[in-house]
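Note sheet for the following structure.
A protein chain is absent from this complex, but the other protein chains hold their places.
For subunit A:
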Amino acid sequence: MKIFKVFLLLLITVLIVWIDLPENYKIGKFSINPLSLDFTVFGIKVKKEFKTHLGLDLKGGSHLVFQTNTIKVNPTDLKDALSSARNIIEKRVNFFGVSEPTVQTLKSGNNYRISIDLPGIEKVDEAIALIGRTAQLSFQEEKIIDEKVASPAPVLVETGLTGKHIKKASVDFNQQDGKPRVALSFNNEGARLFGDITKRNIGKPLAIVVDNFLISAPTVQQAISEGNAVITGNFTVDEAKKLTIAINSGALPLSIKLVEQKNIGPTLGADEVKKSVYAGVIGLIAVLLFMIIYYGRLGMIASLALIIYGLISFAIFRIIPVVLTLPGVAGFILSIGMAVDSNILIFERIKEELRKGKEFNIAVKLGFGRAIDAIKDANITTLTVAFILFNPLNWEFLPQFGMVRGFALTLAIGVATSLFTGVVITKRLIEIFYKKNG
């Protein structure tokens, strides 16, 4: 059992170090790269590269400019329409999985444009398609307009039920054939409308139209008043997912067209970043030295735990992957401070017990026990803050995107990791290093 445990630990260590390796670092003939996976298991293709993803401010990305079509918009509503288009686009890009884009409105002469800066992502074309989608969803029913004609052809007319009435769209799967479909749930007004519409159309088709394109026209079997509907079409999972993103983020109030696309450099400048990294390393060394000088051998252990902490967090950043931007780095630095803090708390408690004349082994045990309450409470409050700022449930009234989220994510990862290294790893290290000396 013990050998198995040691083996597992070794395996995890190797994995973490492997993931953390620098990219394209050359030693003589060899170039070192972090772990990358590319294989197939049970028919599922696994492809993942563990690389650092840097945000716009640190690395740059793609710059897209969309021309808006303002002809149909009332001049007095123009400002509102533009800013709401901006917000919807920002939402879409974020739901697409791009973290911290910059979305701005541009005006030159009478041309209104929207510019979007995306940090280095691979699927730029897919992002463009999604951004440009107007996503006007509507439900249409058949009506016979001209009754004088001998065999009147039914025409599709709007029912008044649109994407505005949808609370949430999500992907689910048809239980009969396993095909992906889009499930809709309506808000109160939408549910009422949908109930009425289905009631008067029993036995007739009800058309679901997105951007003037008929997606499906199922025949109504019975009146549905619970406020749920599904769109079955010939979707792939990916298509269904993008449709839900487009519906969830709301319809664009004006149509847009891509007019410019180019790569841009980092807003913070390579030189600036280099300087800051250098300064960060110096700062870290100062922290380590301080710990070692003040706490002696325990400080050495804490420093070791801190390095392990850094390696694990960095590996997690690469696994998720987290797009690192300056606010994100700030969250990380703060969590380093808190990681050190856990150790200092424990050491002060151990010292306290030693002063009371306890034996070292017992002092360590008691010190950990006492410190754990404070560490737990302090870290849980910080996690609460991070949780609310991150807004995992996507509530409308909280920030749904952008740098606040980036900050919260790195802070949460940092604090969770520091709980682990500060408590579990430091304890193990103390046991290992002190047992030998009795």
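Points worth noting:
FYI, contacts are C-beta pairs under 8 Å (C-beta built on N, C-alpha and C of every residue); 3 or more make two chains touch, one makes a residue touch a chain; residues count from 1.
Everything that follows uses one rule, which is that contacts and distances are computed from a predicted model.
Chosen from "Uroporphyrinogen decarboxylase (URO-D)", "NADH-quinone oxidoreductase subunit N", "ABC transporter" or "Protein-export membrane protein SecF", the protein name that UniProt gives for the omitted chain reads "Protein-export membrane protein SecF". Only one residue in the set A:D77, A:E189 or A:D373 touches the chain that does not appear here, and it is A:D373. Check A:I16, A:A229 or A:M291 against the missing chain and you find that the one touching it is A:M291. When you scan A:L130, A:I231 or A:I336 for touch with the missing chain, the hit is A:I336.
Contact residues of subunit A toward the unshown chain are 82-83, 86-87, 102-108, 113, 115, 265, 267-269, 271-273, 275-276, 278-280, 282-284, 286-287, 290-291, 294, 326-327, 330-331, 333-334, 336-338, 340-341, 344-345, 348, 352, 370, 373-374, 377-382, 384-389, 391, 397-400, 402-404, 407, 411.
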